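All remarks here apply to the structure that follows.
Every protein chain except one is present and positioned as in the full complex.
For chain A:
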């Protein structure tokens, strides 16, 4: 039996919300808790997200906004993947197709959601995630 399989308690999911707007951080954080993510942290831009990971933290899921000051979602996603971060990264963007969205996906996203996010978007996503 592999290590971990003998443990009957399932570890609860963790998530990081990366968005420069507080309104969105609050709503997305609450949406995540509503679909069963027990621990949610927040970062105000891509640089903070990278610093949090450099500090040793890791998350099952990262919700990454595209347009942010200091470091945007494309740069942050590339940076996290280059660091070896294997978390599920879901991009969140209000931009239309063709406005840099392809570049965002190619930076290393697992999937992309339009803004505004809904419970429906997140509940199906969360069922797919196995804790790291």
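We take it that a residue touches a chain if its C-beta (ideal position, glycine included) is under 8 Å from a C-beta of that chain, and two chains touch if they have at least 3 such contacts; residues count from 1.
In this text, contacts and distances are computed from a predicted model.
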Among "AP complex subunit sigma", "N-acetyltransferase domain-containing protein", "CLIP-associated protein isoform 1" or "Histidine-containing phosphotransfer protein", UniProt-listed name of the chain not shown: "Histidine-containing phosphotransfer protein"
In chain A, positions touching the absent partner: 20-24, 26-27, 30-31, 34, 67, 94, 115-119
